[in-house]
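Yeah, one chain of the complex is gone here, protein chain that is, but the others are all in their spots.
For subunit A:
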Amino acid sequence: MLMIRSIALYLDRTYVKQTPNVRSLWDMGLQLFRKHLSLAPEVDHKTVTGLLRMIESERLGEAVDRTLINHLLQMFTALGIYSGSFEKPFLECTSEFYAAEGTKYMQQYDVPDYLKHVETRLHEEHERCLLYLGDLTRKPLIATVERQLLERHIHAILDKGFMMLMDGHRIEDLQRMYSLFSRVNSLEPLRQAVSSYIRRTGQGIVMDEEKDKDMVPSLLEFKASLDSIWEESFSKNEGFCNHIRDAFEHLINIRQNQPAELIAKFLDEKLRAGNKGTSEEELEGTLDKVLVLFRFIQGKDVFEAFYKKDLAKRLLLGKSASIDAEKSMISKLKTECGSQFTNKLEGMFKDIELSKEINESFKQSSQARTKLPSGIEMSVHVLTTGYWPTYPPMVVRLPHELNVYQDIFKEFYLSKYSGRRLMWQNSLGHCVLKADFTKGKKELAVSLFQTVVLMLFNDAEKLSFQDIKDSTAIEDKELRRTLQSLACGKVRVLQKLPKGREVEDDDSFVFNEGFSAPLYRIKVNAIQMKETVEENTSTTERVFQDRQYQVDAAIVRIMKTRKVLSHTLLITELFQQLKFPIKPADLKKRIESLIDREYLERDKNNPQIYNYLA
């Protein structure tokens, strides 16, 4: 045809162009060809099936004559029958092919391989469009492939392989999944899967009471892994971020209070002295990470209570790893929860600093220089009652020297700050004692209770439990603990007769003359740092007590402004105001208690409504 046109080029250029209603030779040729082709539908049909078969075999991996296909399809296009005769059957055929393949491969392959396969297929089809299919076909073609290979299998893919990928932290495969899913707008199911995965895995971490000790590190690790997956696989998609956050918040709060307590304790461990091997920066990093967990916690009051208790011990017993780290933690908490939250914690630091000054000036004072018994040095922490945790007062009969010392200090302090009341917290005191053992002199770092007990052995060789109890007046349980630490622990400066782990009523104790240890200075006061069961329960109880007051106060506050309010609305408002998790039944209890105490009454005509009684 090209030849005909070339021969009759002149004709074409001059005559045809100038005469309307006459087609150019080329067009004419095409029209004729089309006419004859349509007269012979089997040719048309055969060509199309032939083409389809060739493409299919290429899909199955065989080499085909691409140029031929290309030429044939160009012909179709030129004839204007491409979309009618070829494209439609082609797309149908593609759809069938991939539907079958999708189902088959889903069964045979595991998910990562399947996804890889999908990716290759998409790539191939894309190539195919570039090589011989029309540009216009690309969109419907790719859409067909996506639909057949992906959309139909989204849930199967997620069910089958998602957990595995997450567990295996397979960033690349997850990224592939993400990008494929985003092609077919199926990120929502993926998001759901992420969030249910987090919930399930997290539940394992949080609910297992036996693993309480590792809960916080495991959570940190889990969070870090999630974050890296989010960054690298999910291209920091915001929707995912929200889902992850929600799911995390949910899981950390499925067990009430415990996680908050454990986070506080984890921090205590990190901030406590003796944590060698971690640099300041590392510590900072850990603090920041823990703070992320803290953000999710609903029961922040539980955290505060335990954190405060532990902080108090670190400060008073001088066990803090670094005051800078402590302060940076406080300032972090401050930015997180506002100054009200950290007010008391900061107060504690202030007390400690002030105490240093007081001690300095006490040493310079005339009272100290003239009246103090020699041979002892004492430093005092003066604590403001409201800031610190409350400690149950513990009675102990102090040795005379210490009593004198206390009195002089008191006199000095009150002369400086009149109108204040000093109370000695015996359970928090700690001392360094010099002891002569036959195998050498030692310095013992001990608690005040331990001191009092040990000093008894200055004048006696052997004492019974009852003797010690009578002369120290320490409370029974505490005394047993103290004696145990001195006679049954690692460092045995006393010997218990008869031997045994528990301290019994008729045991007696002897000074361990032959005590030896490689170090000169020995710490025996670890028992002070340790949290006792009673301490733990009392801290928790106090938190709950506080919550009760807060609920009462909130109810009264709301009712005072509203005067009359229905039960449902009151409950809704309470949930908005209260910052800790609480059950509706507990709220009901508080409401009823307020009715009992005549702050509220139930409306006479409508029992669903409460009236505020001024």
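By our rule, contacts are C-beta pairs under 8 Å (C-beta built on N, C-alpha and C of every residue); 3 or more make two chains touch, one makes a residue touch a chain; residues count from 1.
The rule is short, and it goes like this: contacts and distances are computed from a predicted model.
Undergrad: Leaving aside the chains you can see, what is the UniProt protein name of the one that's missing? Options: "ferroxidase", "Defective in cullin neddylation protein", "Ral guanine nucleotide dissociation stimulator" or "NADH-ubiquinone oxidoreductase chain 4L".
TA: Cross-referencing UniProt, the chain left out corresponds to "Defective in cullin neddylation protein".
Undergrad: Which listed residue, A:T120, A:S516 or A:Q608, touches the chain dropped from view?
TA: Answering carefully, the residue with contact to the hidden chain is A:Q608.
Undergrad: Could you pull out which residues of subunit A are in touch with the chain that's been left out?
TA: Residue positions of subunit A that touch the missing chain: 566-568, 571, 584-585, 588-589, 591-592, 595-596, 602, 607-610.
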